[in-house]
Every structure is written in structure tokens, then in C-alpha cells.
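Just one protein chain is left out here, and the rest sit where they should.
Order of writing sets the chain letters: A and B. Residues in each chain are counted from 1.
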Amino acid sequence: MNIIPLFVALPLAVAFIIPMLSRKFKWFPDIAGNITTLILAGMSFSVIGKTGIYSMGAWEAPIGIVMVLDGLSVLLLIAVNVIAFASTLFSVNYMDRYTSKLRYYSLFLLMVAGMNGVVLSGDLFNLYVFLEIASVASYALVGFGCEHEEIEASFKYLVLGTVASAFILLGIGITYGSIGSLNMAQVSEQISLSGMNNALLFAVALFIMGFGLKAALVPFHAWLPDAHPSAPAPISSMLSGVLIKALGIYTLARILFNVIGVTDTILNILMVLGAVSMVIGVLLALGQWDFKRLLAYHSISQVGYIILGIGLGTPLGILGGLFHLINHSVFKSLLFLNAGAIEYSTGTRQLDELGGMKEKMPVTGGTSLVASMSIAGIPPFNGFWSKLIIIAACIQAGRPVFAALAVFASILTLASFLKVQKYAFFDKLKDKWKDIEEVPVLMRLSMVLLALLCIVMCVLLLPLLNTGLFDNIDILGPAVDALMKGTAYAVRVLG
Amino acid sequence: MTGMTLIVKRIARCVKSFIFLYGIYITLYGHLTPGGGFAGGVIIACSFILLILAFGKEKALERISKSLASELDSIGALMFLFIALLGILIGGSFFINFIQKNNPGQDFHLFSAGTIILSNIAIAIKVGSSLFMVFVIFAVLRVVKKGDKFEMIQTEMRDEE
Partner (left out) sequence: MIYTLCLVLFMVGLYGVLVKKNIIKIVLGLIIMEYAVNLFLIFLGYRIGGVAPIITRGADLVEFTKNSVDPLPQALVLTSIVISLGVIALMVALCIRLYERYGTFDITEMRRLKG
């Protein structure tokens, strides 16, 4: 049996079983949520190296709705489902402070279903529908605490997110009007036959605006520093770790590379957007004292790296961008979980009020050190390799200015995380934190899991050396292939 | 909240069951005439909303309590998924029309469009109960809950088309 549709169907089913059963069994949401995300993570590992096309209701590609699994989808599926598992593991204890676990898990699984749907969809409008499912669930989750700041952030996110969706829908409408099809493969085929026209260029502009808003690239980033810190910690780690990537970067890359087909102008726009986000994000992050807000600004900056890498358009650049995408989802989620753990124990996120957490919370301290080193690009950790590849790709493509900006942003990132480490973990322990304790075991487990991933992720680079030994873990190669082949996507899907 | 005047109550009492019946009619004939699960569900929800407007929330919540509405909500969604999964089991593909696949139905009969009728019923249950919940939450209780009731409708609608 083909498991592609189950990536969407399973979380949707559990999301609706949870409200039915958990009125009788209080423990049900926790167990069901964790088992579901664990199964999803296992399923996403089982599709490594596979490709496939699934036609809904056995209607073939140009007429019916298809789901397409290729290298890029596999990469995103793994990122989404592994982070989702770590987040649910963390939520078991963390979410005790909030009122309704039932609604939390229900919305969480809807969000996962939406993201899995986005990365698998082969149809433009279907992509929009899944994108809205994931977005609506995330709007509700950002405002989950129902306090002043959370509602305000949620409203801001909701307004900007809806504007982005309207742009995207208008773009899809224009594409349909000028091509006469919604199937991505067929649109791509028609464009390569007839070439671009003005209406399509307008649609491309709308797509860049809409998906750029979802990905929080710099001119469109205003909602992110409010929305991500306001959510509960596991949700922040989902939002920053995978949501902006699945809804923003993946869709942008897929539509620009595989459907429309990239030109030099588009690549230049992407590179400039990426470089600007990279620098401005990190500059804004330097002045922050709220732990989670600082991390949110770093998300903008790191998304800039990914877009810069993908925007270079060379195989090495795309490899760096995609590798940084999966690395960033691991270490940024870990950092948000660390922030959540600190908030769980102390009740504050202000760095200047903390200090000496390393003695009282060794696991949190240790894992956050790993993640900080990783995001700042210190050699043995995964962040170093992806940044190195991006910078090397910039130089190889003859764009030393972008390379210099990437190095500059990396140094500022290091400075910013040294500040975090010093104030939060290494400083003298303050008197008022004498009695705090390390977080419960499940929370520790999920942090340690992600920290281990941070260390071992560089094995993902091994298959690229063509030794023939590691071919069964080759995740990045097919993903780069999927983007590099560009509009050959159409041939693959339509057969 | 005690409701409106005697005239309104009297008329509402007469009309409500007809509205409900009309909703069911729209749902069951959705594959033949304009309408379908969503429209039918909205009309079914309207019959309960009329009750709330005329009699106050207590009368309506006596008939269908909030927990029952949310159970129905989940049941509708699960029924829809179950139909899709039956497609895998019987026809070998998600959402396949397994009833009509090998034996085309007779024109203008209940099953003349295969599984569409079943999906319409599931959607009507889902949409009816969730719109009822939305109205109860917004207009009467004035206590706001999370918007977790809406997302599923979208996929259903999309797939119905």
C-alpha cells in the first residue's frame, strides 16, 4: 500500500479522534499525540530515496489532484515530522500549565497535517488549501495562552497572514487565467512551451510577496518577532523550526524553480532578499534581552542564509541552502525548547534576570551550548558545514559581496549567542534562583534528542562524496536534484 | 434570556422542523441538484439558530448540548476520512468512488453518484454542528473559544468538488 496520503490522513484522523475520546480519558491526548508524531517520523524516514506520484481517487495527473513525492519533499517531510515529535515530547509536561491539552494537540496535529500536505501537494490550489489549514491552526496556537500579548501577536500574525494568503490566491488565479490549469506539472509544461507573459510576471511578483510574507523575509518580517515568542515554547519551535520553511521557503523554491522556471532576475531578487534578511535580522537580534524574541530575530537572519543559498542557483549553493534549512530547523527548535525549559523552571525569559542556570539545569545548559555553537557556526557542529558551503558557493558563483555579508552575519550571530550563554548560563547564580530544578525527564529527553541530531547531522554530507557507502541515507542529493532539474518536474509528473 | 414575543415563538415552532427537513433534502439531493453537504449543513444549523433566536439559548441547548455538538463535529470529520480510507481498502486508492467504479448507478437515484452522497452526509453533519457551535459561542455565550472547528471544513469542501 502506498503511504503518501497517510502523511496527511493520519494526523487529521487523530486530530478529530482526540476531542471525542479525551473527555473520558484524561491521558489520551498526550499518548495519542506522541504516538502519532512518532509514527509520522518513522514513515518519513521510510520514504528516504523514494519518489512517487499518488493520484487522488485514481484520477490521473492533469485532471485529478496528485500528490508528488520527490527529493525536496522527503527532506521537508523529515524535518517537519522529526521536529513535531520532539515538540510533542516536550509538550507533555510543558503544556500542563495551560488549560486545554485536548485542543492543543488537536490544533497541533492539524498544523502538522497542513504542512505535510503542503510539501506533498502537486496542485497549486490544493497547496493553497493545505497552507491555509496549517496557517489557521498556527494563528490559533499563537494565541493559545489568551493573555494580552498573545492575543495581540496572534491578531497581527492573522492579519498579515491573511493578506499573504490573498496575494497567493490572486497569484494562483492569474496563473490559472493565463495557463488554464492548476496542476503544477502542466503549468510548468505550458510555460516552457509558450514562454512568460506580463500576467505571469505579475503572478510571480505576487508569489514572492505572499510566500515571502509567510517566510518572514526582511521587508515582510514584522509579524515574526511578535508571533513566535508569544506562542507556547513547543509551538514556537514548530513555527520557527519548520512552519516558515514549509509554508515559505519550500513553496517559494518549488514554485519558482519547478513551476515557473528561474531566470537571472528572479535569482537576483532572491539573493538580495536573502542577504538583506540575513544582515538586518541579526542586527535587530543584537539588542534583544528577551530570550525568545532574540531567537525569533535570529530566525529571520537564518532564513536569509537559506534563501541566499537557494538563490545562488548553483548546485553547491542549493545544497548549502537546503542543508542549512534542515540544520536550522534542528538547532532553532532546540533553542526554543531551551527557552521554554528556562521559562518552565524560572518563569522568566529576560536574559538579564537569569544567570548561572548551568549549575541548576545541566541538561538545558549543555544542550543550549550545543545549539548555540551550532547556530553560530563553530566547526564540529552542523551549522558550520552548511554556512561553509553557502559561503564557498557564493565565492564560486563570483559573488564575494554576499560571501562577505554571510561571514559578517555569522560573526554577529556568534556575538549574540555568546551574550545568551554568558547571561543565562555561565554567570553567577542569583539568589532568587537557588531553589529551581531541572525540567522533567521527557522535556530533557526531547532536548537531548535534538542536541544529538545537531552533532550527527554532518553525516548527511557523506553520501555526496560518492564513496558509494552511504547511499541509503542520501537525503540532500535528491533534494538538490529536484531543484536543479527545474522544469523537468513536469516530465517526471506527467510521465 | 427568555426569547422573543409569542408570535415569533409560535411561528418558529411551526417552521423549525420544515427548515430542518429542507436541510436534509438539500443534503441528500446534493449530487443531482444545486446544494450539497455544505449548503445542507448550513440550513440544518440555521434551524437550531432560529430556535436560539426565538427561545433563548437554553431551549436550543436542551435539544443539542454543546458536548454533543462537538462530538458530532468530530464524527462528521471522521466519517469523511473513513469514506476516503474505504476507498483504499476497496478500490485501492484514496478517495476512489468505490460504489460506482464497476457498476454505474441508475440516473437520478440515491446512489447514482456513488460515494458522493455519503460524503455529503458526513459534511452536512460536520458543517451543521460546527456552525451551530460557532453561533452559540459568538452570539450567546459571549465566551470565545479557539477556532479549531473550522479547518477541516476546507479540505472537505475541496475534496467534495
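In this text, contacts are C-beta pairs under 8 Å (C-beta built on N, C-alpha and C of every residue); 3 or more make two chains touch, one makes a residue touch a chain.
Bear in mind that the values here come from a model prediction, so they are computed numbers and not experimental data.
Visitor: Thinking of the complex as a whole, which visible chains are touched by the chain that is not shown?
Guide: So, taking every chain into account, the missing one touches A, B.
Visitor: One chain is left out of this view; which of B:38, B:55 or B:80 touches it in the full complex?
Guide: B:38
Visitor: Would you mind spotting which of A:41, A:84, A:153 or A:420 touches the chain that isn't drawn?
Guide: Within the whole complex, the residue contacting the unshown chain is A:153.
Visitor: For the chain that's not shown, point to the residue among A:66, A:129 or A:300 touching it.
Guide: A:129
Visitor: Can you tell me which of A:31, A:166 or A:401 touches the chain that was removed from the display?
Guide: Once the missing chain is taken into account, the touching residue is A:166.
Visitor: Out of A:106, A:288, A:382 or A:446, which touches the unshown chain?
Guide: Result: among the candidates, A:288 touches the missing chain.
Visitor: Which parts of chain A are in contact with the chain that was left out?
Guide: These residues touch the chain not displayed: 125, 128-129, 132, 136, 139-140, 143, 146-149, 151-156, 158-159, 162-163, 165-166, 169-170, 173, 176-177, 182, 225-226, 230, 287-288, 290, 293.
Visitor: Tell me where the left-out chain touches chain B, residue by residue.
Guide: 38, 134, 137-138, 142, 144-147, 150-151, 153-154, 157-158, 161
The rule is simple: only the chains that are shown with their structure count from here on.
Visitor: What residues of chain A sit close enough to touch chain B in their complex?
Guide: Those residues of chain A that touch chain B are 1, 5, 9, 12-13, 16-17, 19-20, 23, 54-58, 103, 106-107, 110, 114, 125-126, 129, 132-133, 136-137, 139-140, 143-144.
Visitor: Under the definition above, what is the set of chain B residues touching chain A in their complex?
Guide: Per the stated touch rule, the residues are 67, 70-71, 73-75, 77-78, 81, 84-85, 87-88, 91-97, 145-148, 150-152, 154-155, 158-159.
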